[in-house]
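One structure is given below, represented as structure tokens, and several questions about it will come after.
Complex shown without one protein chain; remaining protein chains in place.
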Amino acid sequence: MNTEIGFFKRLNDWVNGDEDRIFPSKNEYDSPELPEPPVAKSSLPNKDILFLSSYQVIAITVVLGLVFVLLYTVYKLPLFGVADNPAVNEVVERYVEKGLEETGAVNVVAGMILDYRAFDTLGESSVLLLAITSVMMLLLRDEKNIDPEEDLITEHEAVFEDQSRDVILQNVTTILLPAIMLYGIYVILNGHLSPGGGFSGGAILGAGLILYATGFGHNRVRKFFSMKTFRALTTTALLSYGLLKSYSFLLGANHLPTHIPLGIPGAIFSSGLIFVLDICVGLIVACTMYGFYAVFSRGEI
Amino acid sequence: MLPFYYNIPAISILLCMIAGMIMPLLPNGKVALRVAMGVSAGVALLSAILMINIIPVNEYFTYMMGHFPAPWGNELSAGPLEAMIAFIFGLVMFLSLVGGSHTIFYDILPGKQKMYFTMMSMLLASLLAMTYTNDIFTGYVFIEISTIAACAIVVARDTPKTIGSTIRYLTLSLLGSGLFLIGVVLLYCITGHLLMPNIQEQVLRLVSTGLYTVPLTVVAGLLFSGVAIKSALFPFGGWLPMAHGGATTASSAVLSGLVLKGYIVMLVKIFYRVFTIDVIRDLNVTNIMFACGLAGMIYGSIEAFREEHIKRMLAHSSMAQIGYVFMGLGLDVNLGVAAAFLQIMVHAFVKPLLFLCAGRLSEVYDHEKSSYRLRGSAHKDWIAGIGFTLGAMSMVGIPLLGGFTVKYYLVTSAMMNPAKLWPALITLMISAVMNALYYIPEVIAIWTRCELCTPNPVDSNRGFDWIAAPILSAATLFFGLNGYSLIQLIQRGLALL
Partner (left out) sequence: MNIISELINDRFMIAAVLLFGLGFMNLLLQKNLIKKIIAFNVMDSAIFLFLASQGYINGRIAPIITNGILDSEVYINPIPSGLVLTGIVVSVSVTAFFLALTVRLYGIYKTVDFDEIMLLVDKEAE
């Protein structure tokens, strides 16, 4: 009986993320326990308990109210999937009918985000830049966020990991990684011809790099992708995106032609700037995704 | 070829974004500071050129970003009002960076200083884009940029307190963005356009035929609540004092002086260009703005009165001043909206002045922040003392200073709307009295000589002494003396929106 109650409680804790294992561990290779948290759970004064419970009540009522209002709005909106939506208008017509000849892209969505509405995409790439900068601001190792004990533990763990790499992971990575990278490059280059584009392709490349880092260790990746490479790649990609697009915006607004050839629709080297911009975006996304992984796991790229 | 000044909005935004992108390549923090100052000064200069060209002819233009006009491509739109606001954004950011540069290098680790200036440049870019945009989805993207940048400049100082307050700021800010995004999505569903003039056509058609009235009201409400959360309107302003408490001086100045205002400018632009202000008044959104504004004025003043810590007191005071803006917007008369814009401009100068001076005064006493400990500091740094006194007098509403002009026009516009006259007047009176109650003791405290205190010798910050404080104080006086002509200018700008 006791073990059953214990088991269900452990299962509940494991589902909630409070416990690492369902069965108590007998493995001596477990990482050592972190020291006891130095903070005792403080009991809240009555005023705070009152505030918290009234906050919960107010929050629930506000959210329920919002959901009901939105459901009523959905009921009153135009019907889903019907062709005479207000949203289907002359804008869509021109994007589909003239998109190929004006932007050169077979994929209408790529043509839209990288040519018609390129300013939004420029803003979005800057959001990526801001995110990786702020994550580095918080987590890049410096005197304020290194805890000497934890540092020592991480070092020991890293040395141990280097000595006993997971064989299955390594072999599978050796087989899969070239395919993943090739697929990522294919998706980026074909962004204007088929579903895909810079963002999805960049995510695939980033995932490939992360796989390599988990399989072979941080130091192997650092041999060809260090902080300097990261900085150089992201800055070049972003700057070229920014400058090319500024050129396009300023000339376009002044009604001057940009003289960028659009090529034959359907060929890889077509659709003018979209091809180059896809590559830039793909590079940025790949570097950013790997950067997030590296900074979160090791505190440095 | 368009005349050169047509290109200025796009050039200012792209300049700030490219500056933000090249910051990682610079050698160290000091060079990055110079680049950031140069960029904001450049933006101020360009906006001044734009103002000089546009205001005399009273012109409003739209600018294609790319080769395709609305509704197929992105567009910017600029007029006298946007040019003035952009000028103020650029100038105030330049002055905050100049005045707060000492504390930036003291508060932020050397390895992270370049990142701080990236965030500042991107923040300026997003504020400019929110002012100039003619497209609501671009507005949403740049709102997100400003969210991340504003949170990052608060957390740059890297103490446990700032990280905790940033989490609260980020959570609430994301809620606001989420609500704004749903508003944009619903608006796209019922109108099918993303560019403001086209949406306006469709909205007017919907209003006249009576279709989709419920979604339209819900959209207005969602857009308003999203912006209200992000610009610290009562009851959503709980994050502001905590965010100010630990942030470095330049960040506090920019956060209180500029970031909160950017969202309000965008909201007003949306209300005028998408819905037309008459529809908004019919939908009773202005009543909610009025009520929240009044409540904010009183709540902010009471909390500021109870506060010991000088920066948190200034933060609560900011909440009260944002209440003024929304009260002006909610008064249903055009003069009220103009008074609200005047308050935006005046507050954009006065609050950074107060924060910079408070920062300098606390440097005198080893970065102490409570008012008791700051006694006598003005005698060591009299420029900061005078600046703080001027700012405080403007907040209280002494004539010849900016705050008085704002209050005067708010009262005048309240008198044009008899229904809302009495609540407005009573709240203005209570708020003015409370402002005096918490600013005047501060001013007296900093000028009281303190025999037993041991102040530090203050290294002179030439940037602050010769550039930031004088220009900000002069601006306060300028607004005080030229109220009438400025209100005329703002009203002409609003008529074009």
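Note that the chains take the letters A and B in the order they are written out, and that residue 1 is the start of every chain.
Going forward, a contact is a pair of C-beta atoms (placed from the backbone, for glycine too) under 8 Å apart; a residue touches a chain by one contact, two chains touch by 3 or more.
Source: prediction; values computed, not measured.
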item	value
Chain not shown: contacting residue from B:77, B:134 or B:147	B:147
Chain not shown: contacting residue from A:131, A:211 or A:232	A:131
Hidden partner chain, residues of subunit B it touches	137, 141, 144, 147-148, 151-152, 155, 159-161, 163-168, 170-171, 174-175, 178, 181-182, 185, 188-189, 194, 245-246, 309, 367, 369
Interface with the unshown chain - residue positions in subunit A	17, 34, 37-39, 41-42, 44, 48, 52, 56, 59-60, 63-64, 66-67, 70-71, 74-75, 77, 79-83, 85, 87-88, 91-93, 95-97, 99-100, 106-109, 112-113, 117, 120-121, 123-124, 127-128, 130-132, 134-135, 138-139, 145, 147, 150, 194-195, 197, 199, 265, 285, 292, 295-296
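In this section, only the chains that are shown with their structure count from here on.
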item	value
Separation of subunit A from subunit B, taking each centre as the mean of its C-alpha atoms, in whole Å	31
Touching residues (chain side subunit B, partner subunit A) in the complex	1-2, 6-7, 10-11, 14, 17-18, 20-22, 24-25, 63-68, 71-74, 109, 111-112, 115-116, 118-119, 122, 125, 129, 135, 137-138, 141-142, 144-145, 148-149, 151-152, 155-156, 158, 163, 182, 186, 188-193, 202, 212, 214-215, 218
Interfacial residue positions of subunit A with respect to subunit B in the complex	69-70, 72-73, 76-78, 85-91, 94-95, 102, 115-120, 122-124, 126-127, 129-131, 133-134, 136-138, 140, 142-145, 231, 234-235, 238-239, 242-243, 246, 248-250, 252-256, 258
